[in-house]
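And now, chain A:
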Amino acid sequence: MLPALLTMVGLATAAGIAAVLAARRPERDHNRLVDEIDALLPQTQCGRCTFAGCRPYATALANGEADINQCPPGGHATAAALASLLGREPRPVDPRFGSVPTQPMVAWIDEGACIGCVKCIQACPVDAIVGASKFMHTVIAAQCTGCELCIPPCPVDCIVMRPAPI
Partner candidate 1 sequence: MRQVLYALVPTVALHVVFFGPGLLIQIVLGVATALGCEAAALRLRGKPLPPFLLDGSAIITAVLLALCLPPLAPWWLVVSGVAFAILLAKHLFGGLGANPFNPAMVGYAVLLVSFPARLLQWLPPNVAGIEPANLSLLETLATILTGSPPARLTWDAITSPTPLDALRTDLALGLTMGEAHARVLFSTFGGKGWDWINLATLAGGGWLLALRIIRWHIPVAMLGALFVCASVMSAADPGAYAGPLFHLTSGASLLGAFFIATDPVSAATSNRGRLIYGAGIGVLTYVIRTWGGYPDGVAFAVLIMNLAVPLIDRYTIPRIYGHAR
Partner candidate 2 sequence: MTSLLLVLLSSVLVTTVVLAHLPQWRPFVAPTDVFGGARVIAILCMAAVPAVSLLGWLLVRLVLGPWHLEYLRTPALVAVVLIVVPLVELALRRRGTLLTQQPGFALVMSTNTALLGIALITDLRAATFGAALLLAIGAAAALALLLLAFAALYERLQQADVPVAFREAPLALVTAGIMALAFMGFSRLIQE
């Protein structure tokens, strides 16, 4: 009786220790997972997911602090890919984070109305707006991700979203 008890208790303890050891992701694994998630995100850097950019969102996903349906620019395809990668249940994008765009859009500055305040330049997460203080600004369409972050700061509302050139 005693040997049996000892054996099983010993084995169970060892299993418990192993389970505790394996319960945390080692850093390297964590970083690779973040990279892998980041690769699936559209890199719009719009922050609509409530995080400061795509990589912060990826980190939150890897930590289990965010859901897979928070990326409107990525649309349902991205949500499905994230669900598949993370082994979670796929869900459509949550409309609370924004509507899924039907076509790629880029920002466009009405250069006649622009007063050269540089506020949009500071807001652009990918440095896609060029210009200087008191000079007209313009959006480099090829580099614009369509995040719309430049629209709220504009004091004269001269920025509009237009379909991306092909």
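Definition applied: a residue touches a chain if its C-beta (ideal position, glycine included) is under 8 Å from a C-beta of that chain, and two chains touch if they have at least 3 such contacts; residues count from 1.
Regarding candidate selection, all candidates are chains of the complex that A comes from, given by their letters.
A quick note: this is a predicted structure, and the numbers were derived from the prediction, not measured.
Within this complex, the numbered candidate that touches chain A among 1 or 2 is 2.
Interface of chain A with candidate 2 (complex): residues 3-4, 7-8, 11-12, 14-15, 18-19, 21-26, 28-29, 32-33, 36, 64, 80-81, 83-87, 89-90.
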